[in-house]
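Following this message is one structure expressed as structure tokens.
Of the protein chains in this complex, all but one are displayed in their positions.
Showing chain A:
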Amino acid sequence: MAEARQITTIQAAAILISTIIGVGVLPLPLFAVHAAESGAPFITFISALVAMASLVLVSVLGMRFPSQTIGQYSETIIGKWPGRIGSIMVIAFFAILTSLAAREFGEVVITAVLPRTPLEVTVTVMLLLAAISTRNNITTFAYIHFFYFPLLLGPALLITVLALKNADTINLLPIWGNGNIGIKGTIDGILTIASLFQSAFVLAIVIPSMRRPNRALRASIWGMVISGGLYVTIVLATVSVFGSEEIKNLLWPTLELAKATSLPANVLERLDAAFLAVWVTAVFTTLFSTYFFTVTELGNLFHLKDHKMLSFFLLPIVFLVAMLPQNILQMYEVIRNIGQMGLIITIGYPAFLLIIAWVRGKRGDRT
């Protein structure tokens, strides 16, 4: 790596937090309630643990190969061509993740805020914004995330805390759920929610630029505790205010929660506008991360010195994939399916790499 190792542990954690908090917060309570009704917060917690597995694996691998990104050490571990095939899968998955996040963003905007603006325009603008930002190097990438993460976390927490004044604890009981949903549905839900966290896989390309790569695990634990904590809080607030049955009627329960919440003394009677503003930023940081991952890893795959030219080269492809789902219900079906399959890539693949690395006794040079 030519660039200096400049990213601190706190910055790495900030990258994870603002990457994880993304477009998924809107339907999150709906997914959770479909998995366990009143047990939704608990299920979200379990899902965060599942997602944690991916991050731990990536951190351990990254600490084992402190100066290489996942594409590079996979070639060391399992050989040149198998490693490249693995990398192509990861890159393709992240490109699709970018597309789907952009599309979901577009759908929310067109339904809730700007009904007459063409979907193509909102999606293009967002992707363009991400594409332009990915022309920076990884240090700037870290700075941008570090700048936005308090702006995401603060208002999101404020809104959920304010919403809690309408809360009714009986909606949260029993904390295991009423058992109306079979074990299959629950596992399906856990995997879906865990898949909302998987853009945190971007850590795999952050570690080689960390000032102290051996602290990657610490960064990922902090990142997960804070973002997972926020997810659980959001589900907790939504379920306790609406009750699990009402949430089943709402496409984006978190947005409804913001609508039903007002600032004290009615300074703002509904917070959905404020919430959406924060949420747009959150979507941007997520898109930025997944796009950046796609572009830099693609650059590494072709051994390019500079990934910048790929930013715009990728844009039409990502845009076209985003336009593929035919309607909003199909889009969510695709998001669930792709997300669950993605867990194979974000958990299975690094686990496989790590086991092979152990077996073959491969490790990177320590710096």
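Structural remarks
We take it that contacts are C-beta pairs under 8 Å (C-beta built on N, C-alpha and C of every residue); 3 or more make two chains touch, one makes a residue touch a chain; residues count from 1.
Convention: contacts and distances are computed from a predicted model.
Chain not shown in the complex: UniProt lists it as "Ger(X)C family spore germination protein", one of "Aspartyl/glutamyl-tRNA(Asn/Gln) amidotransferase subunit C", "Protein FixA", "ABC transporter ATP-binding protein" or "Ger(X)C family spore germination protein". Screening A:79, A:154 or A:179 for touch with the missing chain picks out A:179. Where chain A meets the omitted chain, the residues involved are 38, 111-118, 121, 124-125, 128, 132, 166, 170-171, 173-174, 176, 178-180, 241-243, 245-246, 248-250, 256, 259-260, 262, 269-270, 308, 312.
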